[in-house]
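Here the complex is missing one protein chain, while the rest keep their positions.
Chain IDs A, B and C follow the sequence of writing; residue 1 opens each chain.
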Amino acid sequence: MTFSYYPGCTLKTKAKDLDRYGRKAAEALGVTLEELPDWQCCGGTFSMSKDEIASKLSAVRSLASAKDKGNDLVTLCSACHNVLKQTNDAMKNDPDFSAKANNYMKLDVPYNGETNVIHYLEMLRDRVGFDKIAEKVTNPLTGKKIAAYYGCLLLRPGKVMQMDNPENPTIIEDFIRAIGAEPVVYPYRNECCGGYVTMEDKALAKKKSNKVASSAAENGADMIITACPLCLYNLNKNADESDIPVYYFTELLAEALGVKD
Amino acid sequence: MSKVTKEQVLRSSGVNVLKCMRCGKCSATCPSYDEMEYHPHQFVYMVEKGDLEPLLNSDSIYKCLSCYACVERCPRGVEPAKVVEGIRNAVLRQSGMNHIKAENIPDMLDEDLPQQAIVSAFRKYKR
Amino acid sequence: MQVNEKEFKPTIVAFCCNWCSYAGADLAGTNRLNYPADVKIIRVPCSCRVNPMFILRAFQRGADGVIMCGCHPGDCHYTTGNYYARRRMTLLFSMLDYLGIERERTRVEWVSAAEGAKFAATMNEFVETVTKLGENKRLEDLRCKEK
Partner (left out) sequence: MQRIGVFVCWCGSNIAATVDVEAVSEALKSEPGVVFSTNYQYMCSEAGQNMIKDAIKEHNLTGVVICSCSPRMHEATFRKTVQGAGINPYMVEIANIREQCSWIHKDKQTGTEKAIILGKAAIAKVHLNAPLTAGESPVVKRALVIGGGIAGIQTALDIAEAGFDVDIVETKPTIGGKMTQIDKTFPTLDCAACILTPKMVDCAQNEKIHIYSYSEVTAVKGFVGNFTVSIKKKARYVDTTKCTGCGVCTEKCPVKNVPNEFNLGMNNRRAIYIPFAQAVPKVATIDADYCNMLKNGKCGVCSKVCTAGAIDYKQQDEIIEEKYGAIVAATGFNPIKLDNFDEFAYSQSKDVITSLEFERLTNAAGPTSGQLLRPSDGKHPHTIVFVQCVGSRDTSGCGKPYCSKICCMYTAKHAMLTREKYPDTDVYVFYIDVRTPGKNFDEFYRRAVEDYNVHYIKGMVGKVAPRADGTLDVQASDLISNEQLHISADLVVLAAAIEPDKSARPLATMLTASMDTNDFFTEAHAKLRPVESPTAGVFLSGTCQGPKDIPETVSQASAAAAKVIGLLCKDKLTCNPCVAHSDEMLCNGCSSCEKVCPYGAITYSDKEFRMPDRTTAIRRVAAVNEAVCQGCGACTVACPSGAMDLKGFSNKQIMAEVDAICK
């Protein structure tokens, strides 16, 4: 099983663990992740304005390059996934935008959203299969009560992301079961932690992240897992009312598969 | 500031504000509600009325977390967050209206802060 | 006949079944949904009443486009009529291909009695397509022209 892989800039610096464990776990599962040679920063956020073209071009370039490779493109960071998926959707379904973007880019062959973008979690669920993962777990995290934190970017807008039911997702809970732990369902798992304003409005970021972390703790979770470096930072740094730890889901996966060093 | 028109905001956001049936679910679901002077449903209604000035001058445009909760839950498919972003971009595109200045950034950083926070802040608050 | 050089107005014949599409067209009217006056509707009991001969006749007499509308598959008032119509039209299409008539000049569309908006949208689109293609010369029978 071979996929193109888009790490994103944060995974090369502050979120090395998300990337490192993701790669190790993939290897253990027999999945080959080929890093796109010429990926560019996705921009971190998808501009909802229709007349914002230039800021979306870097994402289009990565998508077009993945098309040349011919494999599905796997992402890991929630924000990158959201940006790439939404940009790809616009290239596919917004003829005005794709015409303008293609005009700027002057590719040999115009790009019209041909690349299939999937998140690492979708790769685990739909390609590898959670049952297969459960079979390969050597070090099950038995007894651990884990709260999945989806945040906003992984699921919404649901019509574009199409990963799971945006109001009652199960993909990370199923993942938690696959690695032998017990999922904790809590109501704020799909509410925003305030990550985008963490620099600009600490008070708001604190308020929102505390709400998420407290809700998870109140429902008996030992830890929170996430796919987003910004959420991880925000929940660790700004949610000061509880000391519940936050990990990347890939770290736990690597641990369960016995490949965490 | 040169005049920002309703048409400009509608075109940029791609939103049809006339679809709104005034249920207020966007504001009911907004995680930044208490921080905002004008709330998502007011953005939609005021743009429809062409009453843009108060929105252009309000801090509320920087309080939207772009979490898509209102987009997801609106029963009419209005997508209020796109209206907020349309207004914010109209403001940012005016010269000298950058909400974040590069020279202030170092003060906001700490050693764990991921890149994407900075990148996206630039995208969202600066032209 | 005076030919207006500036603006080409196509002649379009629409065959509509009485139960669904003709009612859909009526609904478009009731809701005041505009579509070009170039479209003239002929009422037939069912799409299966449309003899491919009628379509050829229309082209022969100078129609620039012909559209046939019926109930959605499975919803035919006569149970199976639109299935026959669909099969016949498939055959007619390949014959028109053979004759070198642009495929876009003939169209089959399913419009229910509740789909006034769809009827208007379909007609707008079809007229636009046919207008772009321009006048139908190939099948026009000069003997049918009035002197």
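Descriptive notes on the structure:
Here is the rule we go by: a contact is a pair of C-beta atoms (placed from the backbone, for glycine too) under 8 Å apart; a residue touches a chain by one contact, two chains touch by 3 or more.
No experiment lies behind these values; they were computed from the predicted model shown.
Contacts of the undrawn chain with the visible chains, over the full complex, involve A, B, C. Of B:S13, B:S27 or B:N89, it is B:S27 that touches the chain left out of the display. The chain that is not drawn here is touched, among residues C:C20, C:C69, C:V108 or C:V130, by C:C20. Interface residues of subunit B facing the missing partner chain: 19, 21-30, 33-34, 39, 41-42, 69, 73-77. Summarising the interface, subunit A meets the missing chain with residues 159, 165, 167-168, 185, 187-188, 191, 215, 218-220. Taking the complete complex into account, residues 11, 13, 18-20, 22-23, 25-26, 28-30, 32-35, 37, 40-46, 48-54, 57-58, 61-63, 71, 74-81, 84, 88, 112-115, 120, 146 of subunit C touch the chain not shown.
Just so it is clear, only the chains that are shown with their structure count from here on.
If each chain is drawn as a node and touching chains are joined, the picture fits none of the line, ring, star or complete shapes.
Here the CA centre of subunit A is 24 Å from the CA centre of subunit B.
Separation between the centroids of subunit B and subunit C, computed from CA atoms only, is 48 Å.
Centroid to centroid, with C-alpha atoms defining each point, subunit A and subunit C lie 50 Å apart. Residue positions of subunit A touching 2 or more other chains: none. Those residues of subunit A lying in contact with subunit B across their complex are 8-10, 13-15, 41, 43-45, 47-52, 55, 77, 79-80, 151-153, 155-158, 166-167, 191-192, 194-201, 204, 208, 229-230, 233, 236-237. On the side of subunit B, the complex with subunit A involves touching residues 11-14, 31-32, 35, 62-63, 65-69, 71-72, 79, 81-82, 85-86, 89, 99-100, 105, 108-110, 112-121, 123-125.
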